[in-house]
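For this view, one protein chain was removed and the others were kept in their places.
Our next item is chain A:
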Amino acid sequence: MRAFLVICFFSVAATVLTSCSEQDLEYKRAYTNGSLVYQQHCQNCHGNDGEGLSALIPPLTDSIYYKKNSAQLACLIKNGSSGLMIVGDKAYTDKMPPSGLAPIEISQVLTYIRNSFGNKHGIVSVDEVNKDLEGCN
C-alpha cells in the first residue's frame, strides 16, 4: 500500500512537471517564432520596441486595449484595419494592410506582442486564433 502511494505520488508529480515544462516549451517556441514574424511583417511600422510612429501608427504597449479587444486581434492581423481606432487615449486613422499570415503565425506573433513591450499575457494558442478567425467580418 505504501509502495503504491509512493509510486502514485511520483507519477502525479512527474506528469505535472512534464506538462508544465511542455507548456513552457510551447510558449517559448511560439514567442521565438513570433519575434521573427514580427521582425518580418510588423516591425517597420510598429517599431523595434513596439513604440509606433507619432500619430500615424499606434504603439503596441497598451495592455488594456488588448484585453478589451482580445477576440478581435486575430482578425485585425489577418485582414488589416482602417478607420478610427483609439489606442491609449489617442486616435489613429491610418491603414494597416492585411498580413497574409497563416493562423499558426498569427498565434505566434500575438504571443510575441502580448508578452513584449511591457505586456504579460501568456500564450495565444492556434485553437484560440482559429476560433476568433471564424468571427471575422
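Brief remarks follow.
What we mean here is this: a residue touches a chain if its C-beta (ideal position, glycine included) is under 8 Å from a C-beta of that chain, and two chains touch if they have at least 3 such contacts; residues count from 1.
Just so we're on the same page, contacts and distances are computed from a predicted model.
One chain of this complex is left out of the view, and of "Sarcosine oxidase subunit beta", "SCO family protein", "Electron transfer flavoprotein subunit alpha/FixB family protein" or "ABC transporter ATP-binding protein", the protein name its UniProt record gives is "SCO family protein".
Note on the undisplayed chain: of the listed residues A:I57, A:M85, A:I104 or A:L133, the one touching it is A:I57. When the omitted chain is restored, the residue from A:C45, A:M85, A:I104 or A:L133 that touches it is A:C45.
Looking at A:P97, A:G122 or A:G135, the residue that reaches the missing chain in the full complex is A:P97.
Looking at chain A, the residues touching the absent chain are 44-45, 47, 53-57, 94-95, 97.
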